[in-house]
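Notes to accompany the following structure.
Note that this complex is displayed minus one protein chain, with the remaining chains in position.
The first chain written gets the first letter, and so on, giving A and B; residue counts start at 1 in each chain.
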Amino acid sequence: MESISRLSNHLEKRSIELKKLKDKGIKLVGFSGLGYLPEEMIYASGSVPLRFIRGGDPEAVAASAAYIPRFVCPFARSQFGYRVLEEEFCYQIIDLFACAITCQHMRRVADLFDLYTDLDVFRLGVPHGYNTEQGLKYYLEGLHLLKDKLERLTGNKIKNEKLKNAINLYNKMRELLKKISLMRKVQPPLISGREFINLNHASFFADPTFMVEVLESLYEELNKKEKGDSDSNALRILLTGPNLAMGDYKVVNLTEGAGASIVIEEFCGGIRHYWDNVDDNGDLLEALSHRYLRKRAPCAFMRPSKERIDLVVKLAKEFEVDGVIWYQLTYCETYDMESYYFAEIMKKMDMPMLKLESEYDTAEIEQLRTRIETFIEAIKRRK
Amino acid sequence: MYTSFLELCGFTPNEIRKELPRVKKAFGILKIEPEDVKLAEKRIQEIFDIKLEGIRKILSIWIKELLALVLAKEEKKKIVYAIMPSPAESYTAAMLASEDLYVGYPDYVLQMTMGALFNKLDPILEAGEKMGMGPGGAHCGLNKTRLGAHALGIISRGDLSLAWGVACDEGPKTDELIHEIFGMPVQYINRSQDSDLKEFPRINPRALEYLTGEIRRAYKRFGEVAGVKVTPDLVMKAIKLRTEFLENYNLISEIMRTDPIPLSQADFLLFHMITSVCIRDNQGAIDAARILYKELKQRVEKGIGVVKKGAPRVLWGNHTPVADPSITKMVENLGLAVPVSEIHYLISRIPTKVFDDPIKTVANRFFEMGITTSVTGRISDIINICKDWNLDGVFWFNHFPCRLIGTDAMMIKKAVKDQLGIPMLILEGEMYDTRIYNAQQMRTRVETFAQMLKMTKATKGKE
Partner (left out) sequence: MLTAGVDVGAVSAKTVILKDKEIISYYILPTGSDVTQIGENVTSNALMRTGFSLNDLDYIIATGYGQNSIPFANEAISEIICHAKGAIFLIPTARTIIDIGGQDSKVIRVNEDGNVIDFAMNDKCAAGTGRFLEVMARALDLELTDLGSVSLNSKNPCKISSVCTVFAESEVVSLRAEKKAREDIIAGIHKSIANRIITMGLQIGYENQIVFTGGVAKNKGVQKALEQELGTKIAIPSEPQIVGALGAALLASLSKTKT
């Protein structure tokens, strides 16, 4: 597709672009990529937001071994590992690391950056009670502190107009991503899971204005398609879990390679990124706090987070999936516990479910393959 | 048939007469057989210094807590559960609201009794593992204990759990799991662990306000469920009770500065854990502490110690294992004196700031410890303890599944080396689960560490 090739081109040149921007004096702000930090604020301050969402590489995990014990989420370990390895451009080039302190694992990431680099680290507190007035107030206060920090870093005031424009831009992007994502409601889906996930992840690095434009033209191109390219008999799978990092594609590839289509992925780095927009009500920071703390599906570290489980069940029905794959990262204690009662719910619904785990280790691929292929095969036979 | 056991655990003949029917009922629920009681007697005599009356008295407190926990369903009208880490006085205040309430920490009580005394924890842990806290997930044994206790029906479902999620995610998530499976109502007390590293010991007023508000919200829900209110007076009373216990407990803490050390940390554990839970017999615990202090003073006068004089002295990081205090004894027998155990030393500091609002006092106290605020806060507390107690090294029995206290060992080791120049040994362990580590493998490392410290001390002595 034409838009896809333009996007790839843009992404290839992105690091050179970023370097040029940095040389011009533009600030680059790395931020924890799991969706609790409003990217719009960074954009509105005139800096470039760079999402820390890479993962799936065992070397990055191993690089953190001298600093943090093994029993920490491999995604979290990787974030610091990339910095140690000095191979991922974004992790080296930033002027500030804005970390939303969500789960205990991400908190350690902030600690490691704080203790072992001379990088400036800003912590945005995310209260684990997202549904209380108190929690919202606390989070909003944190956004004000973030605003101050960004203004001091860049020397620019984050005026209301700039912030409103940023919110509109990102709202547009999210809308388009959602529209394209929903094109997988039909059978066969008009775009494959892998392709969509690539697109979603690309939005984390591309220039936002350019991204919106590409998404618009891609939507037009896809709209013209009569039928999706995949097999009409391909099974429809919902993929859910903590986060789907950029580079962690083995489960996605193995699933789609085994005769299934991933029609929706409920993750950080998945729908939690684009499913909800910022409402247009009065105070902009308040609007952002509502969207980022309350509106989006709560991760498992939130208490209670049953709302997200209910959403997954709803999506499974809406998207008419044949099975659910729960893909979690090893040592993620909250998701692991949720998977137990989630499995009970799936059983009651008579929905086939597969629970997978990964520590980002290359040795896992064959084991994952066996499980995924068996799962798909078993569902096919049932049909 | 339980008489000799209860005598060993400090029950007076009157108390035995009174409690025997309850003991029989509770042991029935817990499936403790006469064989188990005999083994427990042997174990208690091996691990604990039962010559000391103070130790026997505190054992009786724990047995009574076990009875109260397991029989709460029939003896009390409403049951409210606590989870840790949390300030115990916040629960004591709730407990004081009515005689018809049971408020307590089910997991800690089971760990101290079924674990430390009876060594019958494994079936409970396994039951927890089968219900969503599988072995591969690095889950904390304490939470497994709580889940397993519900799974086995040892404890009642409870009318409310006040789940503190101020420093730990897994704890309240376990309560959410228990809610989903067993229907136990839960009220969460939340926070965000976003303390800036440069903040401690200053306390962030925003965070303090948030936590204070959360406790108030929790008490409101408590009031709705229990039908009684937690008034500021009750909170004040709870703080006072705790302070009185701590004043006596701290006398024992201070006497541990003596060389040779007069008390084993395995024994001290029985008192440490009182500072972390809410108990029914506060006066009994205070009396036990008083008695023990007198006995220890006598030991000091006679020069009696549990480790040789001049032995290297170390800080025990985190705290000594609960499910198996014999590990603590092994370490001491290999030649390391342990005058202070990190977490319990910090928890037992009497709050410096007292506000008009006692709830704020409780919340503030929690922030006065580095361990619940930031890694640099924790490091500075550890450095201060090592300096204050003139320690030769740090002994770190890492609680590996804990994302709060088990993930910063390497950062702490580096700081201890850079700032103090003393060695730190990190061992992979589990404070609440004996199946995870191998005592034999630990032995080599501990022995080496002890010899290492001895040699360094000898070289320093020559200079």
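Note that in this section a residue touches a chain if its C-beta (ideal position, glycine included) is under 8 Å from a C-beta of that chain, and two chains touch if they have at least 3 such contacts.
No experiment lies behind these values; they were computed from the predicted model shown.
Hey, which of B:Gly165, B:Pro339, B:Gly377 or B:Pro423 is the one touching the hidden chain?
Touches the omitted chain: B:Pro423.
Just to verify: which one of A:Ala65, A:Val186 or A:Ala378 makes contact with the chain not shown?
Touching the chain that is not displayed is residue A:Ala65.
In the full complex, which residues of chain A touch the absent chain?
Looking at chain A, the ones touching the missing chain are residues 62, 65-66, 361-363.
Touching the missing chain, which residues of chain B?
Per the touch rule, chain B residues meeting the hidden chain are 410, 413, 423, 426, 438, 441, 444-445, 447-448, 451-452, 455-456, 459.
Everything that follows uses one rule, which is that only the chains that are shown with their structure count from here on.
Report, in whole Å, the distance between the mean C-alpha point of chain A and the mean C-alpha point of chain B.
Centre-to-centre distance between chain A and chain B: 39 Å.
Note which residues of chain B are touching chain A in the complex, please.
131-134, 136-139, 163, 165, 168-170, 172-174, 176-177, 179-181, 186, 188, 190-197, 206-207, 210, 213-214, 217, 374-376, 398, 400-401, 403-404, 406-411
Can you list the residues on chain A that touch chain B in the complex?
Of all residues in chain A, those touching chain B are 66-69, 71-72, 101, 103-105, 107-108, 111-112, 114-115, 123-129, 132, 134-135, 137-138, 141-142, 300-301, 303-306, 330-334, 336-341, 344, 357.
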